[in-house]
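Inspection log for the structure reproduced underneath, given as structure tokens.
Removed: one protein chain of the complex. Kept in place: all other protein chains.
Take a look at subunit A:
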Amino acid sequence: MNDFLSTYQAALVLLVVAMLAHEPLRWMGLYLGRRVAADSEIFVWVRAVATALVAALVMRLLLFPAGELAHIGLEIRIGSVLGGIAVYFAARRNLAAGVGGAAVLLILADFFMK
């Protein structure tokens, strides 16, 4: 944790990063969307890289969490995620049920295992 993130300089850095590295991909999509097929090989690869990256981010947030989540045992975090996935499929691929189920499991597990 550091103080930088609460400063106006940080807001400026975030704005620059957003406008140089984030938003242009949306503009490019707008431009390319008029001519390129969405199912071409390059997009399959791009999609795969992006998916793997977000999956890695999920694991980072779960295994090496910050803040209050770090006080919850690893086995409870992992168990709740697996439970949430199970609820998601049991509720016929319902996103709200899966996310809500995982959060409820986390709270219950923490309550009963203390």
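The rule we apply is simple: a contact is a pair of C-beta atoms (placed from the backbone, for glycine too) under 8 Å apart; a residue touches a chain by one contact, two chains touch by 3 or more; residues count from 1.
In this section, contacts and distances are computed from a predicted model.
Taken from the listed names "Spore germination protein KA", "Molybdopterin converting factor, small subunit", "ABC transporter ATPase" or "Predicted branched-chain amino acid permease (Azaleucine resistance)", the protein name that UniProt assigns to the chain not shown is "Predicted branched-chain amino acid permease (Azaleucine resistance)".
Of the residues in subunit A, those that touch the hidden partner chain are 1-7, 10-11, 13-15, 17-34, 36, 38, 43-69, 71-72, 77, 80-81, 84-85, 88, 93, 95-96, 98-99, 102-103, 106-107, 110-111.
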